[in-house]
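This is the structure I have questions about; it appears just below.
All protein chains but one are shown at their positions in the complex.
Per-chain numbering from 1; labels A, B and C assigned in written order.
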Amino acid sequence: MHQATQGHGNYLTEGGFWSWFTTLDHKRIGVMYLFTTLAFFIVGGLFAVLIRLELFRPGNLFSPDLYNQLFTFHGAIMIFMFIIPIIPAALGNFFLPLMIGAKDVAFPRLNLTSYYLFIGGAMLAVAALFSGGVDTGWTFYAPYSLRSQTAVILVTLGVFVMGFSSILTGLNFMVTIHKLRAPGMTFHRMPLFLWAIYATAIIQVLATPVIGITVLLIVMERVLQIGFFDPKLGGDPVLFQHFFWFYSHPAVYIMILPGMGIISEVVTVFSRKHIFGYVAIAYSSLAIAFISFLVWGHHMFVSGQSPLANLLFSVLTMMVAIPTAIKIFNWTATLYKGSIQLQTPMLYALSFLFLFTIGGLTGLFLATLSVDVHLHDTYFVVAHFHYVMMGGTVMGLLAGIHYWWPKMFGRMYPELSGKISCFLIFLGFNVTFLPQFYLGRLGMPRRYADYDASFTTWNMVSTIGSWFIFAGFLWMFAYLIWSLFRGEKAGDNPWGAKTLEWQTSSPPQVYNFEKIPEVKEGPYHYGVMKTE
Amino acid sequence: MNTQAGSHSVPHHFETAQQAFESAKLGMWLFLVTEILLFGVLFCIYIMYRGLYPEMFHEASLHLNRVMGATNTAVLLISSFTMAMAVHRAKHDDRVTAVRMLAITFFCGVIFMTIKYFEYTHKIHEGLLPAGMFSYDHVTHVKMPLFFSLYFMMTGLHGIHVLVGMGLILWVMVRCQRGAFGHAYSTPVELTGIYWHLVDLIWIYLFPLLYLIG
Amino acid sequence: MLPQASSSAHSFEILFGVIFWFSLISFLAVSTAIVFFVIKFHRTRRDPFKTPFIHGHTVLETSVAVGLFVVVMIFFIWGWADYKKILNAPQDPLEINVIGKQWLWEMEYSNGRKLINEMVVPKDEPVKLLFSSADVIHSFFIPNFRLKQDVVPGLYTTLWFQASLLGEHPVLCAEYCGSAHSKMLATLKVVSKEDYDTWQKQWEKAKTQKVEEAQEDAASMAEQGKGLFTQKGCTACHTVTGQKLIGPPLNGIFGKEVELQDGSKHFRDENYIRESLMTPGAKMVKGFAPLMPTFQGTLSDSEVNAVIAYLKSLKE
Partner (left out) sequence: MFVSKSHEKKYAVILIGLLCLTVMTVWVSYFDFGVLNIVVAMLVATVKATLVALFFMHLYEDQRVNQVVFISAFIFLALLILLIGSDLFFRPTPQSKYFHPEDVSKQFVEKKHSGNFEIPSQLLIEEGKNLFERYCVAYFPSSYVFPRERQKIYDLMTHGDSASHIPSFSDLGEKERWAITHYLFSRLEK
């Protein structure tokens, strides 16, 4: 182990500026993904703030058409360009080879290709923004998406291309995990983050082709009028929803599983204790990945789907609760008798536990058939998935970014600022989204540009909350950028973690390790070993 | 490094050539999985509409030419055989035969696409087109255009895969001719082979589903 | 709190309450445990190098899984039982055919009476709605009944209910359907059985006698037209204040020339307005999309005249 030397030796400084564009180094590709997706996060976040502004009070601040475009782009950008790629493609890319003790991912060139595919697809979608926009909602439901006069083709093609990028990333990771583990790194010695990434990769490979061909069929519907989903030509619009959700429901787990993986890392490191129930957490990731393929129909309980399908999907959906609950139980139990330190990553991890628990429990309402009939497509659903996606994934992501920041850039973020922005985001998040549960229960439908005056109070509260989130993120981006240049130098292992990525320099050298490490024990061997 | 394998060397992040080969192969299999699901959606649409309107499928499939379909099936099966032979020969350093076999495979692809071309032009001429453009007069079932949407989407997507496969074969053939492959390194031929067989495998299902189930 | 205006609303509230309390207790249990552990086992109190090495606890984990399994199965079965009640309509309900169009609801009674954005049903009688859509997917949502059903083009869906509360209940569109999605609202009026019968009978009588309100003077015609204008959902797309929504504003247009889609000019006279109501696509005003549904069959001749009289009365 050696200290990062100034000016040469680490992956950030090797080669000039232009070498970044042709780099095959997984760390650099990861960093490029990180900045690109965070940029999209800012754009999507601005759209969110505008949406909340429109909903501050009844009446129209923007025209309904503009509002429809706002929520469409908010959804599409946040989902396809931020939350799906960011953890696997940015943090996963950076840390997967480091954590299994490899020099790179299995197919570095494919890795770069998938980054450029992502950029290409994102550009297509952004081009739509400047050529009339899109007003279909991110779900592209037929037949609305077949009739809409807006640039649906551009966005769907963008989704298709980005889908391919996601497939290639998943494929790359699966092969890497299977074939490139360091000597001694058995599956059961892998950090739980990698189990999560592996489960995610399975979904990416198996589910993404379905959305790929489905959006392509939407393009074909518009160009060649093939009519699979067009009732005017004899097709069935509900069939589109099936294909769409066959991907998009597992996609929710593409988003949340890596977040869960990060929590497993952070919780153990900051309570300096072995994870409670390693095997259960590892296999529950796989179980979630598998079950996630069988539950998509709960998005369609009132869509005109057959009662039999409703029955099956309702009971299968209930099953997801079990592995998820085991995870939450085990993370909580890990804290027991630990030695807990409340640094920023841990604060985010604890926020994850609170918010994700709420998100998960509210899922029970939506999985129950008769209750979902009322709650479906209301703000209850909006609040539920923001609790899961933002309260879950984004909190996990922020925990991960802060946790690995010293490793990625060799500098610490400012601790006090980190805590302040964590507090702002946590508070703002709850103020924004808790009222939405109540609004949904009162029957306020989603995607409404204007609403009945009786919903005003809680909408105002919600909008005010969104400003706190906005302030929190603004502060966070400011101090993170500041710390890139002025932050305190970080040591190789500032948190005293045991996983492999901390066994090399900060930032890591070009080929990750001086010598490929040999693994002799599991990743969480903290504290006192029990003697047999 | 084996001299037989020409200029090829193991990428730096792999320990052994075997590890590199296995990784590439697993990657290819995973890619095939995505291909199967890509086609799977179309098969699924086929099954749904066929289940709902069996009599329409019966009527529509009579408009397809069984002989042409069967010929294409045979052509693809033969090409699969020659591809397997090519892989085998390339692995055993028989460059000349391998190139010859690849050439036959490529030529089979050409025949396949030519027959496809004649089928397409005939359908287009008759107006048996995807739903919105369908203009064939003598139909009894209103939803018959859906069958031809399926026909064109499925065979079209398959045709694109054939073309991509032909491109790959051409590329491998040139490299093989230059002596890039041998017993130590033949990953590209092998992967192209697997891909080409999958294209064949999909056609094996497409043929009876579209042409035969009357 | 939301009124409970049907039996389904009642059973919704019970099950919702049960899941809510279960969720709240579980959440409190988890969060109390976390807060307690964080305080009790904080670094200031615990030596970081002397934490115990606990692998896990299979019995505990399994019992969490099994316990939760039992609970969610209870929720599932309960939900399914309630759902079946929503699904199966009793014998011989009152049937209403509902057609969703961008952006209004058209209700048709079995006697041929058509209403727009308005539905009148008797209290304590089973009512079955049959849905279809003329364009894209809509969703018929009655929050006070806790009921919702998507309205899908090319597919017939149904929903039944038994209203238990007199009064007006809002109906909303819950599936995103375009520009005026949030304006696609209707009112469901629950009246007593007797009131309902007389309401229908009066209409049938009026229809057979063909007593047209021809003698009504222009002022009351305009008044009636004004009522129709909001009642029939025109306001979703047209304002009378000069503001452009989906359709052109309609104040002060009467007798003036307007530029059409093909660039030609046309006077907006009575015939033009009548044609625009019956075949909306015929003469489109420039700069607007052909989205308006036809009112053929939903507006009687006298009602069309009333709307024309109303538009005449509007000044710029």
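Following the convention adopted for this analysis, contacts are C-beta pairs under 8 Å (C-beta built on N, C-alpha and C of every residue); 3 or more make two chains touch, one makes a residue touch a chain.
What you see is a predicted model; the values in this text were computed from it and never measured.
The chain that is not displayed touches the following shown chains in the complete assembly: A, B, C.
Only one of A:47, A:195 or A:293 touches the absent chain when the whole complex is considered: A:293. In the complete assembly, the contact with the undisplayed chain comes from A:304, out of A:259, A:277 or A:304.
If you put the hidden chain back, the residue from C:36, C:156 or C:267 that touches it is C:156. Touching the omitted chain from chain B are residues 22, 25-26, 29-30, 32-33, 36-37, 40-41, 43-44, 47-48, 51-52, 66, 70, 73-74, 77-78, 80-81, 83-85, 88-89, 92-94, 127, 131-137, 139, 142-143, 145, 193-194, 197-198, 200-201, 204-205, 207-209, 211-214. For chain C, the list of residues touching the undisplayed chain reads 92, 95, 97, 108, 110, 128, 130, 132, 153-158, 261-264, 282. One chain of the complex is left out; on chain A, the residues touching it are 178, 206, 210, 231-234, 236, 238-239, 242, 246, 293-294, 296-297, 300, 304-309, 312-313.
Heads up, the rule we're going with is that only the chains that are shown with their structure count from here on.
If you average the Cα atoms of chain A and of chain C, the two centres end up 34 Å apart. Taking each chain's centre as the average of its CA atoms, chain A and chain B sit 35 Å apart. Distance between chain centres (mean CA atoms), chain B to chain C: 49 Å.
Not a single residue position of chain B touches two or more of the other chains.
Residue positions of chain C with contacts to 2 or more other chains are absent.
Against chain C, in their complex, chain A makes its touches with residues 64-65, 68, 135, 137, 141, 143-144, 147-149, 231-232, 234-238, 271-274, 276-280, 302-304, 307, 310-311, 314-315, 318-319, 321-322, 325-326, 328-330, 332-333, 335-342, 350, 353-354, 357-358, 361-362, 364-365, 367-374, 376-378, 441-443, 445-452, 496, 525-530. For chain C in complex with chain A, the touching residues are 2, 8, 11-12, 15-16, 19-20, 22-23, 26-27, 30-31, 33-34, 37-38, 41-43, 46-57, 60-61, 64-65, 68-69, 72-73, 75-76, 78-87, 135-137, 139, 141, 143-144, 146-150, 152-155, 157, 170, 172-183, 245, 289.
Residues 102-108, 110, 167, 171-172, 174-176, 178-180, 205-210, 212-214, 217, 220, 224-228, 230, 233-236, 239, 243, 511 of chain A touch chain B in their complex.
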